[in-house]
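See structure below.
Shown here: the complex without one of its protein chains, the others still in place.
Right, subunit A next:
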Amino acid sequence: MRILRAIFAHTSGRIGGAIVALYLLLAVLGMLGLTPHNPLMQYRVDRLHAPDSAYWMGTDLFGRDVASRLMTGIGQSFTVAFFSVAFATLAGTILGLAAAWFGRWDGLLMRIMDVLLAFPAILLALLIVTVAGPGTWTSIVAIAIVYTPIFTRVVRGPALSLKAREFVDAARTFGSSSSYILTRHLLLNLVAPLTVQVTLALAWALLTEAGLSFLGLGTQPPAASLGLMLSDSRNLMETAPWLMIFPGLAIMISILGFNLLGDALRDILDPKMRRSIA
């Protein structure tokens, strides 16, 4: 509760939080099927209908309602982004802590991560999806693998420096167990960088998912996703610009929202700032 209030008190937190909350609402409604129209229903008569009161964002080449498809698309994209970032955070944190704590694994583990990082994100994701075959779950796994090295690095660096801090030495002098030191002294101090990283990674994952779908390797038609909708709009850009504008704006605003929220969280979670806000 306190953290929600703190976000609300923070200017960019308020804007970012509102955007993310709005998207979450749209995503849930879209996934529950509570859309203005059936996203798959083809209203043949109203093909490429411009936005008006019946079709808020117009219709596409097959006469499907863009607004409804956008809502299910957001649901789809968010699902992929959330799961992939969750897996990446979990794996990255474990690997990063392991690398920092057990010096022996450090070199090998980090070189593997360097190899993964050497590939451009979208290329690596493409490679994995091409090998495993397109689909929602392969997208999730591919994006998770792509972003794991970033989390590993974000965790390992500070973990190494925290490990050498005097409060860890102090904990050793009264015989604290490794698990206690890892959770209370390392992980707790990593919450702030991790939270910021998670919000940023969510934005990137959304973008990567859109990229994969755009290239036809993510969500498969007729299901909707933001990237797929953009891809479909390419040839009709001039006749039906709404097909491109709304999904494009949706992607842009969601990324803006996550970034603003990430900034706000970084300020709020810093204990030195806590007093001035709360």
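The working rule: a residue touches a chain if its C-beta (ideal position, glycine included) is under 8 Å from a C-beta of that chain, and two chains touch if they have at least 3 such contacts; residues count from 1.
To be clear about the criterion, contacts and distances are computed from a predicted model.
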From "YdbS-like PH domain-containing protein", "Multisubunit sodium/proton antiporter MrpE subunit", "ABC transporter ATP-binding protein" or "NADH dehydrogenase subunit M", the hidden chain's UniProt protein name: "ABC transporter ATP-binding protein"
Of A:21, A:170 or A:237, the residue in touch with the unshown chain: A:170
Sole contact to the chain not displayed, among A:191, A:237 or A:252: A:191
Contact footprint on subunit A, counting only the chain that is left out: 165-167, 169-177, 180, 184-185, 188-189, 191, 271-272, 274-275
